[in-house]
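Please see the structure below; I have some questions.
For this view, one protein chain was removed and the others were kept in their places.
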Amino acid sequence: MSAAYLEVAGLKAAYGDIQVLHGIDFSVDEGQIAVILGANGAGKTTTLRALCAMVSTEGSIKLAGEELAGQRTADIVRRGVAHVPQGRGTFPDLSVEENLMTGAFVRTDAKVRADVEQWYETFPVLGERRNQAAGSLSGGEQQMLAIARALMLRPSLLLLDEPSLGLAPMITRSLFEQLTAINAAAGTTMLVVEQNAALALGVADVAYVLEAGEVALSGPADELAADDNVRRAYLGY
Amino acid sequence: MKAAVVAGSRQHRQRQVIGWVLFAVVVALIPFLIADTYSPTIFGNRYTVGLGNLSQAIALMVAILGLNIATGYSGQLSLGHSFFVGSGAYLSAVMVSEFHWSYLSTLGVVVPGLFLFGVIFGLPALRIQGLYLGLLTFAVAAVFPSIIRLENVANRTGGSNGLSIESDLEPPTWAPLDTVTEWLHAIPGVGSRVPDGLTGRQEEAVYKYFLLVIMAMVCFWLVRNILAGRVGRAFVAIRDNPLGAAASGVNLAAYKTLSFGISAAVGGVAGTMLAMHSGFVGPDEFGFSLAILLIVGLIVGGSGTLHGAVVGGLAIQYVPLWSSQTQTLPGTDVALEGPYGAAILGGLLIAITFALPGGAAHGFRRIKSRLMPVAPQPPGR
Partner (left out) sequence: MVLGALTWVLGVFDISLDKLSNGELWLAQVFRGLSDGATYASVALALVMIYKSTGFINFAQGSLALLGVYLVYVFSVEQGLPVALAVVCAMVASSAVAMFVERVFIRPFPPDHVLPLVIVTLGLLLIIDSAVGIVWGFRTRSLPSMFPSGAPIEWGIAQLTWRTIGNLGTVFAVVGLLYLLLSRTKVGLAFRAVSSNLESARLVGIRVGPTLGFGWALAAAIGTLGGALVVPDLLLEPSIMLRVLIFSLAAAALGGLDSMVGAVIGGLVVGLARNLLVTFLDLSELALATAVAVILVVLLVRPTGLFGSTRVERV
């Protein structure tokens, strides 16, 4: 079996004395979309934070064969890992445009400017408000900005923490359509934590179900969507 | 690990009672042990414990307790509590020395007066928040000495020279202080620490100590009861989530000003206690250096805990004192000349912050839960 793009083994994470992840293993192939499901407190957000060294961790995290564990967040970002944190991933005091520029902070190439314009095309509302403080945007607009900000890195791996949080169902659907389009166009590998299991399983290639800090179920997304336990617990039918 | 005792069980209550009795015995015995200026020598430096210092520490505990209500519990950053302490001290001092009131009766003016004062002080806090409030109160604290020195009031306050209070706190004749001392002295072993009878000055110091302890206990008990109930919950709610508190029907304006009122009243009592202790008030004793010390004591002890005020009071009394008494580099003959005391104090502040991030009270609680675990009462009983 060839090594996957993202290969996580025995990942443990703790906040102070409280152990949240008890050694989980999972992998995502290049260009795939993976989704992590689970109840509140199962450790989904912690998993994403652990990948970016935002919590203290143990275990192995390999990205394209290179070990990320033990590296600092800033260096992991330079490897092309972008993270949209839960809720507010924007800089409220900076303008929309400055938010996008900040997303490309570690890039040194000349195409940053062109990318900014491209995101204004994709999300026209951001273009209209380019000089407005990000904090004055609505929740949905901020979420768009956060995602565009993350993609300004031109990441090879995009981590999304509950992108649908607080968004209207319509907007959520179009957001997921955008994400699949980006995945198809740029081949960006994505790892998504999502409460809207039906929607997430619809776009994902593989899925993992976390329970109390351990992987309870895993497999191709369509198989899990058909699994009785998953349907009862997360899909509600 | 020892088996955990269930909260509220007989065993747990027994242990609490034993704890309190031990505490009471220690508090009652300490003045006799250190009345004879106990000053141990450590690494070639002499450090005084001194009953007078301990009494002052007790007054400072009450001052921190007051600050704790506004800042620790209600979350209103006040760097100006020295203003209330100073006002209480000067009110008592003027009434005692000019109008010949007794100290305790001045509390009848200090407590309501300072409460009102605190409420007025709290009104701007309804609008001004966070660090802005902190800076404003800090500036107010810095102003206090110049108000005392104003020409219009200097004839009463003594201006820059301060005011010596002409009143002796002599122990009543029925207090068997001397007798107790002699008994203690007769105990073999420990007794050698206790002097064979007290001089007049020592008797006065011991008497003052007990007065201050009783006043402090009353303050702590009252504050504990206020905070344990509805009012306390409202304060904490305001600190943790003002919006949520307001949405749950907490009247923000009323409770914020109330917290400043109570906080100032307690601070005023602390001022009265300081005046009682030293028999002297001076303008610079209540300037912004006291304001800083109080906030330091609050955080070192543990913000938002009552035990923290006790630890904090001891810390801000003894740490600066012992720092300035360190005359040679510990263990050597190298003399330390210049303002090393302040430097040591600063170093200790940083070290304490490193070692006990949640304050001493938090650290103690962790150690205690390790040694004597208490399990919460199981549900459904």
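Note that the chains take the letters A and B in the order they are written out, and that residue 1 is the start of every chain.
Note that in this section a residue touches a chain if its C-beta (ideal position, glycine included) is under 8 Å from a C-beta of that chain, and two chains touch if they have at least 3 such contacts.
Keep in mind the model is a prediction, meaning the values are calculated, not measured.
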| item | value |
| --- | --- |
| Contact set of the excluded chain (shown chains only) | A, B |
| Hidden partner chain, touching residue among B:131, B:187 or B:228 | B:131 |
| Listed residues B:49, B:109 or B:143, member touching the removed chain | B:143 |
| Touching residues on subunit A - with respect to the absent chain | 52, 54, 72-74, 77-78, 82-83, 85, 88-94, 98, 101-103, 105-106, 133, 135-139, 142, 146, 149-150, 153 |
| Touching residues on subunit B - with respect to the absent chain | 124, 127-129, 131-132, 134-136, 138-140, 142-143, 146-147, 149-151, 288, 292, 295-296, 299-300, 303, 337-343, 345-350, 353-354, 357 |
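Everything below uses one rule, namely that only the chains that are shown with their structure count from here on.
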| item | value |
| --- | --- |
| Length of the line joining the C-alpha centres of subunit A and subunit B, rounded to whole Å | 51 |
